[in-house]
Structure formats: C-alpha cells, structure tokens
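Only one protein chain is missing from this complex, and each of the others stays in its spot.
Chain nomenclature is as follows: A and B, assigned in order of appearance, with residue numbering initiated at 1 for each chain independently.
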Amino acid sequence: MLYREAGQFKTDYASDQAIFPISQDRLGLAVIIAGALAIPLSGNDFLINAVATPFLIFSLAAIGLNLLTGYTGLLSLGTGAFMGVGAYACYKLTSIFPDVNILIWVAVSGLFSAAVGTIFGLPSLRIKGFYLAIATLAAQFFLEWCFIRVSWLYNYNISGAIEVPQRELFGIIVTGPRATAETRYYVVLGFVVVMTWIASNLVHGRIGRMWMAVRDMDIAAELMGIRLLSTKLLAFAVSSFYCGVAGALMTFLWYGGAEATVFNINQSFTILFMIIIGGLGSLLGAFLGAALIYIMPIVLRWVPELLGLPMQAATVEHVTFMTVGVLIIFFLIAEPAGLARLWQIGKQKLRVWPFPY
Amino acid sequence: MHLLYMIFIDPFVQMGQAPDLLAQTLWEGLVGGMLYALIALGFVLIFKASGVFNFAQGIMVVFAALTLVGLHDAGLNAFLALGLTIVVMFGLAFTVERVVLRPLVNQPDIILFMATFGITYFLIGFGEFVFGGDPKVMVTEDLFLPQGSITYKTLGGIVQLQKIDIAAVIIASIMVAALAVFFSKTRIGRALRAVADSHSAALSVGISLEQIWVIVWFAAGLVALVTGIFWGARSDVSFALEIIALKALPVLILGGFTSIPGAIVGGLIIGIGEKLGEFYWGPLVGGGTDAWFAYVIALVFLLFRPQGLFGEKIIERV
Partner (left out) sequence: MRAPSGPDVAVGDVLLSVERVSLSFGGVNAVSDVSFDIRKGEIRAIIGPNGAGKTSMLNVINGFYQPQQGRITFKGESHTKMRPYEAAHGGIARTFQNVALFRGMTALDNIMAGRSLKMNKNFFWQLLRYGPAMREEVEHRRRVEEIIDFLKIQEIRRTPVGRLPYGLQKRVELGRALAMEPELLLLDEPMAGMNMEEKEDMSRFVLDVNDHYGTTIALIEHDMGVVMDLSDRVVVLDHGIKIADGSPDEVKTNQAVIDAYLGVAH
C-alpha cells in the first residue's frame, strides 16, 4: 500500500535507467541524507566520533573492496595495506607541502593507493580465484613490513607512528587534536557522499557491467570483446583508490594518528567480513555490513549494562569474534548476497503489502 | 655496483666463510619447513578423501595446542590431556565438516576459503573465551619431550640443535612415512584414494563414505595435534600462531592440494627459503623479511605455474 509503483510510468529510456526509479526510494534516500546531516546537531560527541564517523569511513573502505571482490569477483586480502598506503601517502604529502589544502591531499593519496593496487593486481592476468587471494596476501604482508621498516614514511619518528598535524580549511581547523568532532564528521560525510555517488555511477553503467561479466564468466566476457586485463586492473585501481582515501580519512579525520598495526591483516579481514555480511556486489551492502560489524561491539558493550549485567571488555571482544564468525558462515551458506538481499526481499514484500504475494 | 655486490655476491661469500652458521640456518629452516608441511599435510589428507578444502586446518592446529595446554593447566595429567584433546579435535573437525563445509560443498573455492575465515574468527573468540587470551607455555616435560640442546663442533665452528627440534623432525618424518605407507599399501588407504577420485564410484563398490571420512578427519586431527605440540614448544601458544598457519597456504600453492610429497617439498622450500632469506639477505633491508617472504615465493611461483608444482594443468573448456 505504501510502497506501490502503480502510476509511476517511465516514458523514456533515460528515466527507466535511473538508479532510483521508484519515487518512494528517492524519498527514502532524501530522508537518510537529511538524517546524516542532522547527526551533529544532537551534540552527542560519542555518537559522532565513535559511531558515525568511523561507520562512514569503514563503509567507504567496504565500497572499495566490494568493487573489487563483489562486482569483479577478485578476492583481495590486502585491503588493510591499501588503506595504509593512502594514510602514509597523505602524511608524506602534507609533511612535504604543508600549505596545500589537506582535502586535496586526501584525494591525491587515493591515487597513490590506486597505483600500488594496480601493480599488485598485475598477477590477475595469469592467476585466478583463491590463488589470487594468496597473491594479495603477499601485498598485505609486504606493504605492512614497509610501513614499519621504511622510516622515511613516518618521518623517522622514533615511536614508529604518525601523528596528524593541524590543518585548516577556510579558517576552520579540520585535522589535528583541536579539530572538533562535528567538523571532522562533515568532512568525512562529504567525501563519502560524493564517492558513493561516483561508485554508483560506475556500477550502473558500462564499466559495472564489464566488471560483473568478468566475475560471472570471464571466458564469455573475453569472447565478447571485453579486455580482461584492463578491466581487472581498473577494478584494482578504483578499489584501491577508495581504500586509500578511507585510510587517509581514518588517520587524519578520526584516529588523529596511525601506526603499521592499524593496517594489518585483521583490518583486511574486517572489511572483507563487512562485505560478505552486507552483500557482495551491492553498494548498500557495504553500508549495512559496516554498520553491523562496527556497531555491534558497541551495542554489545552497552546493552548488558543497560540491563544491569555488565560484561567485561575482553568478553565483549570474544563474543564479537564468535558472533562475526557465525554470521559469516551463516550468510555464506544461507544468503550469499548478504543483508542487502534480505533488504531487497523486504522491499519486495513491502511492495505487495498488505497482500502476501 | 656495491649494491649489486651486496645482493648477489656477499651473502654467498658469508655462507662459505661460516659453514657452521649456514648449517645452523639450514637446520632451522628445515625444522620450520617440516612443521609448515605438517599443516599442509592435514589439509591434503582431508582434500584427498573428501574433496573438501579445509582451510581451517591452520586454526585447528592452534586450537589443538591451546586445548592441550588448557586441560593440562587445569590439572589433568599430561597424557590424559593428550587423549582428551584428540577427542575434542575430532569432535571439532566433525562439527566443522557437518555445519560449515558440507552445506557449501558445491560452491566455488573462494566461498569455502571465506567460510574458513569465519570458522577461524569463531574459534579465536571461543578459544580466548574458554582459555583466556594470554600466551601460554606448551606442555613438554610431562609428555617426555626432550629439553635442552646438543652442540656439535663441526664445520669450523659450532652447530647447536635443539633436542625438541630433532624430536619434531623425527616424529614428523615417521608420521609422513606412516601415512604414505597407509595410503598406498593398506585396504583403507586404497579406499581413501578411491573416494578422492569419485564418491559415487566408491559408493558403488561398497565403500562406506562415512567410515572413510571418520578415519580421515581423525588422521587430520592427529596431525594437527602433533603439529600444535611442536609449534607450541618452539614458541608461545596463543592465537598469534594463526599467522603461522596462514603460511601453510603458500606451501599448498607450491606443493599442490593433492600430493603428500608435494606438501613436504613445498614446506621445505618455504621453510628453508625464508630462513636463508632472512639470515643472509634480511640485514640488507632491516630484517623481518620472514613476514612476507613465503608469500612472495608463492606469488612468483604462481606467475610461472598457476597450478602449483604438483597440481594438474588447468584446461578450461567452454
């Protein structure tokens, strides 16, 4: 009743190809964006700094990995390292050119990540599937090692970590210890909204189709004239760009610093789990997965307290690991298309509601 | 020029100058390689018999070690703890196969691969919940495993072998030999090979698949436990061992998924390779190369032989 398409006819191909053809969907999107803009008005620093900002950053990284693994079918375990490349690149760029706008450097650091990602993607011409995943492990461990050993990357700082310097934008302090949670949130929100829009454009057009063709049946794709190597390399490049920007945002606009362990194999697994649970091959899935995996431990810490049964921090971590493990297995067996598919099924039911079918 | 010398000439000069150090490094690489090979072996066993890619073998090794230590610390006699751990491992393997691997049997490898990460995370959480998260010490004395080391004066210097390492190599070799004989000479071994080839054909000649799988999972669990004991004896027992378990993957790439000798050869190449690399070339770049050396070897390998050393060439048909 609420979610009916009746009466919404499309009279030209352009509107038929629109990404949100149903007007209720467009309304829903507007509501979400309005809500996102309004979050800082709540004044709750915890909500902004420990929930909303990291959620957006992880969603961005998840989108990046999803483009490579979900849409193009190339499993990568190097996400953490590619995020790191972005972070360290941004740090070096702003150290060497402190007067350039930091937001520009955040975007440019994505290009460095894209370059590194493309290089490590070259084996994908010869290597497929699970074997390629091992190759990405090589990238992960090698780059992680570089983050520790190449002291130039962290300006020879004795602690081995990078500390984010203060930077301003139009007179407002954007990074560094004095930047407010609200400012940082809006910057991250801006990046995420724009980059999600771009990712959506890509996957709904020619390039998205080429990626999915390579994923589904690369032989047929090749025989249709799709160049496999350039399609795969493009996927690596774009995906690493997104992960690099996410890494730079994470370091400069959330943590305020970073060290090599932040970008380790566990980070790679975390993002991978986000897209498995959220839904491979779905941009919405990236957000849903990030929400579930990132916010669940927070909820697990809070709810028992509210109910009067406090849980130790260590126990929360253990329960989180166990739950994530179970969810991964559950989704891979029962619904490989993840939460996004469940969402779609829900919308299907809503379209015919209150009728059963 | 100097750089080229440092990379291509000097390490070999060093090897020649101090052959005792070379022998020491080779030995340590051998031991490490044997243990990697054992992890890969557990995987190969299960794959040969059931066609299932059990990438969780690595985490099972860690879990076995933890269980053994946990039970022993709780006061049980070492051998009782050992027996109980075997039972636990068997139960675990059985559950994993039923609950996770069986439902995913027709899915592409990548899905199974990802599922085993799910298993890994679950076991990490569960293990730390039950046993606590701090590193533990493996049970060695109570199991009559030798302590201390033997020192040889040879090759112009000293070579020191840890007794536990010697024990590891001996026991591992016995196990591998036993498995090889078992596979090729006994009735059950033949049945296992039949099952690996074709389930339906095996069924039609009266082989009980259930029985076979039980035996195989038991063998794999045993291998995991032995591996866990020796790994744990050489370094602390904690879930950080999982990183070592991940290294079994390059071993599988070199050795292929279905070959027992392949797992051994692959393990030795990786183990010795990374030790030599770290000892002689590591200092040039600041050390720590063993974090990634194995994977880079595997990567280079894959570029030339995408199907591994012993694997079958993949012919794609349309």
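Assume a contact is a pair of C-beta atoms (placed from the backbone, for glycine too) under 8 Å apart; a residue touches a chain by one contact, two chains touch by 3 or more.
Worth saying up front: this structure is predicted, and the values here are computed from it rather than measured.
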{"item": "Contact residue for the chain not shown (choose from A:43, A:190 or A:205)", "value": "A:205"}
{"item": "Given A:89, A:138, A:234 or A:275, the one touching the chain that is not displayed", "value": "A:234"}
{"item": "Residue of A:45, A:216 or A:305 touching the missing chain in the full complex", "value": "A:216"}
{"item": "Footprint left on chain A by the chain that the document does not show", "value": "12-14, 16-17, 198, 201-202, 204-207, 209-210, 212-213, 215-217, 219-227, 234, 281"}
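Basically, only the chains that are shown with their structure count from here on.
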{"item": "CA centroid of chain A to CA centroid of chain B, Å", "value": "34"}
{"item": "Chain A residues touching chain B - in the complex, by the definition given at the top", "value": "75, 123, 126-131, 133-135, 137-138, 141-142, 144-145, 148-149, 219-220, 265, 269, 272-273, 276, 314-315, 317-329, 332-333, 336"}
{"item": "In the complex, chain B residues that touch chain A", "value": "99-100, 103-104, 107-111, 113-115, 117-126, 128-129, 133, 243, 246, 249-250, 253, 285-289, 291-292, 295-296, 298-299, 302-303, 306, 316, 318"}
